[in-house]
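Once you've had a glance at the structure underneath, I'll fire off some questions.
Heads up, one of the protein chains got dropped from this complex, but the rest are sitting where they should.
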Amino acid sequence: MQAISLFRKTSHQESGFYALFLTNRIQMLYYMIVMPSALVQPYMLLAIVAMGIASQFCLYMLSKWFVTPYPAQGYQGFERLFGKTGIKILALVSLPLLLLKFSFISVSYADIMQKFVFPSMDREWHIVFPFILSCYLALFGMENMVRFVTVVFFGTIWIFFLYIPFFSVQSNSIHDLYPLIPIGPEPFAWKSLLLVFSSLSGPEFLIAISYWLNPQRKMLKYLTIANAISVGEYLFISIASLLFYGSKYLPTIKYPNVEMGRYLQSPIFERVDIILISAYMFSFLYSIALFVLMIYGASRLLGKTKTSTTRIGLIVSGCVAMAVTIPISKWFWEPGLEQAVWLDLQMWAGSATYLLFPLLIWIAIKRKARTTS
Amino acid sequence: MTTISIEALKQRLALMEDAEVIVRETADGLRLTFIYLGSLIDQERLNESILEPLVRSFQNSVEKSLTTAKISSLSNLEQAFQYLMKGSVLIHDSSSGRWNAIMLPNSLGRSIETSETETIMFGPKDSFSELLEQNILLIRRRLPLTALKTERFSVGSLTQTTVVLMYIDGLINPEFVEVAKSKLSSIDFDMFLDSSHVAAFMEDHYHSIFPQYLQTDRPDSCAYALGIGKLVILVNNTPFALIAPITLFHLFQSPEDYINRWLVASFLRPLRYLSFLLSITLIPLYVALTTHHYQMLPLQILYVIIESRSKLPLSPFWEALIILVTLEIIKEASLRMPTKTSQNLGVIGGIVIGQAAVAAGFASKVLIVLAGISAISTFLVPNYLVTKSSLLLQFMFLILASYLGVPGILLGLVGMLAHLNGLTSLNQPYLAPVSPFYWRDWVDLFVRGPLHAMRNRPEALRPLNKYRMNRRSK
Partner (left out) sequence: MKCIFRTTIVLLSTSMIMLVCGCDLLPENNMIEEITPIIFWSVQGGGEEDGKITISTLVPPLIKEKKRVLSLKVSLLNEGNKGFNLTYYNELKAGQIRLLFVDEAYAKRGLTRLINTVLTDPNISQRLYLVITKGNFNEFLAKHLGETDNIDYYLYRMFKHYEKKKQGEITVVNLHQFMKMLYSQVSDPQLPVFRAEGEQFLYEGTAFFDRDSMVTEIRGKDDQIIQLLYRDRFVRYLVLPDLAVTLGHIRARTRKKLTPDLSSLSIEIDVKGRIDELNSLARIEDNFQYAALTRKIERYLEENVIRLLSQMQKLQIDPLQIGELTAKPFSKPITRATWDRHWSTMKINVKVRLHLEPLTKVK
């Protein structure tokens, strides 16, 4: 039995593709499912583009971090940048954010699963089964996980192509996409801008795993491509759902993407949504596993970093995350009010981290550069 | 270190009826003792090329008399036995008191035949046999290079099996050779009767049901593997060589892929992946749909299924399990039986499964059709070991499907992929051009691109010489 080291690194393959795939999959994680029903007005499509540009700005700051020598040094790199206490504070701040993201994604996904696949099954089961499997995934260690993203990407990207038929549905008409500019009677929904930005958030967590990404100079190119793909997918799905439902019917539907999946028929399967949701689980599981590893990593930064990593430690930190998630699902996830609170909370938290973390890193690098030169 | 003496030798060779000790005097008056195992050596060659020249020789030592044969001089008793048991003749020269050994192994064995496990329609037909030297010859004929290195190892405390490590020096990533060497020299076990035993001890993950070394008896496959920067391990007394490092995708490649037109091959290869996927998920899918997701079936198909299932005594899971186990019993039986009988078995099995089970109301017609499809599709995978392991996977998916339906199957698939992602072969990732991602290698992965497009050796193997084409002529 070889020694377990969850955070070791052996490969030095220089490839920006992992960053590309990771960024794209994390951006396609949850909000894309609810987004179309929040962006009901056709002119909101412009909001997606605008937020895509804003997200590009964050990614630009992020790419500045990747060209510095710090990420290749792993923990030492962070230590040199922030100092020992600085890291501890960072870990302490990011831990609740990670836990929030973990819980929110788990419960929301379980909610969809329960609504469409097994309405009679308890929601907690839908949290627990994927969790067990994601722990199994996480046990392979960070290096395996990072390169597994390729499989995840190719295992889920095909879902996107299933929405193509919606552009040729009989009841569609181009008039559902009008007006293109915000002149309707409703006030402009600023909150939906936040929603889009928050759904584009996630790549800031690449900072934590930059050590395994073997960053290189051209990182911005890959991040940009990933961002562009995500924005493209958002637009594609939003347009498809607008065409399919029309802007009046759309807001009444909670998960338009999934409902559209339900409308699909193939000669062998109907209710394609069951397959879609299950296949979507792939990228969901992956990100859960990634977050479990990050939670473990962050909690190790708070405690002793010198001891070697153990499987038990990982499982325990996973169970802690579970211990947060299950009560939320059981007692604080009443439809309507509480759910909306969680949605808002995650929206603000996601947007804030996406804006602040790259900014913080950027400032730290600038300051360091000034003090050393 | 015990010195060699005739008495000591005779004592060890007691009760061995094929051990022979003969004494001859040369024309020069030398008194020579020959000790050998009659069954191991080539008697004719002994007479022709050793006994006769020696007896007629006028030289005063064995070395001088025999100029043709390779003579090794022996220093201790253990060494003498080693030579003896590998088919040498020990010669004792009484005047000098020296012991010499001459290898005269009996080269009895099969001739070169067509491979029965990896049959192809077109392409080279020769295959390895049990003779190691012959196997090396078959590869060397294809790769007449001085850079093609062969290193010998001996494994097994009882079998003393010779293992040969082959690679092209200056092309292969030296890391592979290092790892293979250290693995081979650290093997500690008594018997190695087949290369799969060697593989078992060299595998990084011996609990996994996926083979991490590719077994083949086709010299052309071995030559191809060597040429793109892999290593080949030949084991004495078995026709199956090991190729490493491999990935999951190699298990789905057949030598015929490179013989077919590339468009045809590119169609056949995805078909194999699909059939593997079908063979592990088709029946679980049936169980999932009939147990949990009746809404997923189109009405036309539901019509068929509900009609055929309406009067069955067993639930879909048990029905599927029983049919699958029965099918496996028949498959296994037909393997173990003599060829002539297995044909009868096929007929009986076909009737029992196909007709009687449905007529008696134990199984639905739909399931029989699906079981047939999934059984046939296992055979599309060229690798026999994968074919066998797909059965276990199928049972795993069956259980998941009966508990959790379609999401269960997807959970299982994710788990399987995660497991595959964690596997390594010779410390190299098992899902190589996908994870880690090398997009240039995709030309020969899910499709088989034209050979002209395969300018580079697989990047995932990190060969020292990357290019398969002369770069200047491009």
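A few points about this structure:
The letters A and B name the chains in turn, as written, and every chain counts its residues from 1.
The definition used in the following text is that a residue touches a chain if its C-beta (ideal position, glycine included) is under 8 Å from a C-beta of that chain, and two chains touch if they have at least 3 such contacts.
Keep in mind the model is a prediction, meaning the values are calculated, not measured.
Summary of contacts with the chain left out: across A:S11, A:Q76, A:Q265 or A:S308, the touching residue is A:Q265.
The omitted chain makes contact with just one of the residues B:F58, B:Y206, B:Y303 or B:W439: B:Y303.
Of the options B:H250, B:H293, B:H419 or B:R457, the residue whose C-beta touches the omitted chain is B:H293.
Touching the omitted chain from chain A are residues 115-116, 118-122, 124-125, 128, 170-171, 173, 175-176, 178-181, 183-185, 244-246, 248-249, 252, 259, 262-263, 265, 270-271, 311-312, 315, 319, 322, 326, 330. What chain B contributes to its contact with the hidden chain is residues 289-295, 297, 299, 302-303, 305-307, 309-312, 315-316, 403-404.
Going forward, only the chains that are shown with their structure count from here on.
Centroids built from CA atoms put chain B at 44 Å from chain A.
Note for the complex: chain B touches chain A at residues 292-293, 295-298, 301, 404-407, 409-411, 414-415, 417-418, 421-422, 429, 431, 434-437, 439. Residues 11, 13, 15, 17-18, 21, 113, 117-118, 129-130, 133, 136-137, 140, 144, 147-151, 154-155, 265, 267-271, 274-275, 277-279, 281-282, 285 of chain A touch chain B in their complex.
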